[in-house]
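Of the protein chains in this complex, all but one are displayed in their positions.
== subunit A ==
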């Protein structure tokens, strides 16, 4: 415990770093994923902006990236990181990888959620003379808002999880802290306090997500 207290400033910094990594990844990855998900949904043959070539390309791209284990994905991204953000280590490198990883995961969740929207309401909007792009944003997304929020909550939890894993490759944040100041020094108090902190963050995020989704679904 004493050792943990003596490292308290570093612990606080680690929490800050985790929020930085998770925050940017969820927001940027979330937006990028929303865009990819909308493209997947809308260009699917027979849908609003049916476009087979675009659908096939994006679909295959997502299928290639999704199954890669995150730590390996980070390593594989190193040349890209060097070329774009100029580093392959640290919080920014992890954030870069997480943003892309989250985007591909979000794209599938968005696609699956939107597919469940009743085709009848889309037909009603078409019959009212609405344009496909307008239907996408004024009908399809609002109708799916509850499940979309739950999807983002799921991604938030996954990103917190992955950001901790990234600690193993020196990414900074709570995972890094638990390894460096905890397990490597056989200080299990530090490990458990860090784990408890991660659990609290995840619980808070899940609670907020459930709350917002319930409001969107009016249940």
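The criterion applied here is as follows: a residue touches a chain if its C-beta (ideal position, glycine included) is under 8 Å from a C-beta of that chain, and two chains touch if they have at least 3 such contacts; residues count from 1.
Here, contacts and distances are computed from a predicted model.
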| item | value |
| --- | --- |
| Identity of the absent chain, which is to be given by its UniProt protein name, from "NADH-quinone oxidoreductase subunit H", "Nitrogenase protein alpha chain", "Methionine import ATP-binding protein MetN" or "Phosphonate C-P lyase system protein PhnK" | "Methionine import ATP-binding protein MetN" |
| Selected residue (touches chain absent from view) among A:52, A:131, A:185 or A:215 | A:131 |
| Residue numbers in subunit A that touch the chain omitted from display | 118, 120-121, 123-131, 134, 138-139, 142-143, 145, 218 |
